[in-house]
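Following: one structure in structure tokens, then a few remarks.
What you see is the complex with one protein chain gone and the rest in place.
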Amino acid sequence: MHYVAPTTVGEACSLLADNPGSRVFAGATDLVPQMRTGRLEPSVMVDLKRIDRLMSVSHADGRWTIGAATPASDLTHNAAFTAMHPGISEGAGLIGSDQIQNRSSLGGNLCNGSPAADSVPGMIAAGARAVIAGAGGERTIPVADVVTGPGQTSLAADEFIVEFEIDDPPANTGDAYLRMIPRTEMDIAVVGAAVRLTMDGDTVSAAGVVLGAVAPTAVRVPEAEAALVGSSLDADTLAAVAAAASAACNPIDDKRGTIEYRTQVAGVLAKRAAAIAAERAQNGA
Amino acid sequence: MSRTHINCIVNGEPTDFLAADATSLLDALRDELGLIGTKEGCGTGDCGSCSVLVDGKLNCSCLILAPEAEGREITTVEGIADGDQLHPLQQTFLEGAALQCGICTPGFLVAAKALLDANPDPTETEIRYGLAGNLCRCTGYDKIVRAVQEAAVQLNSTSKQGV
Partner (left out) sequence: MTATENPTNYKWVGTRPIRHDGFDKVVGKARFGADLNLPGQLHGAFVRSPHAHARIVSIDTSAAEAMPGVKAVVTGDDFPALDPTHPNYDTAVNCMARGEAFYHGHAVAAVAATTKAEAKAAAAAVEVEYEVLPAVLSIADSMADGAPLANPNNHTKFAPPGDPSNLATITNLDRGDVDQAMADADVVVEMGFDCAHVHQGYIEPHACVVDYGDGKANVWCSSQGHFRVRSMTADVLGVDNSKVKVVPAEIGGGFGGKTTIYLEPIAAKLSEKSGKPVKITMTREEVLRGSGPAPSAELRIKIGATKDGELTAIDGWMAYGVGAFSDMAGLIGAMSVASYKFPNLRMETYTALTNTPKSAAYRAPSAPHAAWAIESVVDEVATELGMDPIDLRLKNAAVEGDLTAMGMPHPRVGLVECLEALKASDHYQSEPAEGSSRGMAVGFWFNIGEESSATVNLNEDGTANVITGSPDIGGSRASMALMAAETLGIDVYSITPIVADTESVGFTDVTEGSRATFATGKAVVEACEDLIEQLKARAATIMGVDVGEVAWVDGAAVSPGHGGGEGGDPLTLAQITAQAKRTGGPLTATASLNAAGAGPSFAVHCADLKVDEETGEIEIVRYTAVQDAGTAIHPSYVEGQMQGGSVQGIGWALNEEYIYNADGAMENASFLDYRIPVASDLPLIETIIVEVPNPAHPYGVRGVGETGIVPPMATIGNAVKAATGVRMTSLPMSPPKVLKRLNER
């Protein structure tokens, strides 16, 4: 296995195109364990962290642009970003320990393709976009269209994500991400729930509800969103949100949780995340 | 098998070594540089025994490929003391019996140093979450948390004295 550290996006694209079996990486926090067990045997490991564009976080023209290799800790320590998108920030901040936080990236968290990725539901709920570079140039697609199944992305072998774009939310919008793990840290999410709400006074005017770890990919719950819009988050609405979230689940039994458990807790977390998102929306996010 | 020549700074000293690209920084530190203070507990980033600072940031060295160290500043447990002059954390760990077998201690010292460097007056909860990436099986974490709290007190009083 060879290691290369290109300094431009073009260089990285050429490396991927010229080396079948090569992989890009930022934190490698998922890749290295896979390499250790022999599950992954890349020919070339292309380190994206020396490309400035992939490591920068900036805000301009009504949106945040986040380099795909930026460590999660850079994002969570960015007070302005966290104030505007607290749910995405807290999702990114839950990817592992402080050690992992200084390595793991939104690009890696997404492209590893785990249904349990903590930063993904919040990004989908916010309508985030991924800017992808490849032999044919750059293209932009919704983050929701990147992962196609566990460990699978829609990217071609010679493509990688350069940066994410997250538009500024409308006024009175708040988001939240909650996850269930058996310990208090260090675990892969058994259930993840991201909710983003725009409030008009006490009434919800827009809603995004996305669940993680309960289906082959992160899954949007339109029925929960419909229940929320126009409501004032009364008990009946929240019960409907929980029921819709549970109904949207298509989880598996595995060493981290059962179908029964995930389904039930998805409803609980969706309801709790909605309450937090609403509070953030109303308190001037 | 080809090896890459890597130049970096380790514990303040310009250093170079050879390593195959697939070698972890952990293995390079231990096997090429003889710095055996950093330990492998799991090799998958789940235990923190291999914690080092890279350009001042806390990392698991088992997840870092050796060539990534090029041009970086690495701090290991061997770089925390100043000769025989122990860092307050090392002193409070000893005085507070915050180590029993000691295998996790290097990782905890590096992680705790990073924690206090960034947050000099952490709450107990902040200490616990800041150190959640470091597993200890002997102590139950109680005396480790207390040692970090005590070191924070000492470091803050030292800095208040303008030392």
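When the chains are written out, they are named A and B in that same order, and each has its own residue count from 1.
In this section, a residue touches a chain if its C-beta (ideal position, glycine included) is under 8 Å from a C-beta of that chain, and two chains touch if they have at least 3 such contacts.
Not measured: the values here are computed from a predicted model.
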Could you tell me which of A:69, A:180 or A:213 touches the chain that is not displayed? A:180
With respect to the chain omitted from the figure, which of A:32, A:133, A:188 or A:209 is a touching residue? A:188
Where the unshown chain meets chain A, residue by residue: 33, 36-38, 180, 182-188, 190, 254-258, 260-261, 264-265, 268
Positions on chain B where the hidden chain makes contact: 1, 20, 22, 27, 30-31, 34-44, 46-47, 49, 76-78, 80-81, 86, 90, 93-97, 99-106, 109, 124-125, 127-129, 131-146
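We adopt the following convention: only the chains that are shown with their structure count from here on.
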Once bound in the complex, which stretches of chain B touch chain A? 4, 20-22, 24, 43-46, 48, 51, 54, 57-60, 62-65, 67-68, 70, 111, 114-115, 129-130, 132-134
What part of chain A is in contact with chain B in the complex they form? 1-3, 5, 27-29, 32-33, 35-36, 45, 47, 49, 71, 73, 96-100, 102-103, 184-186
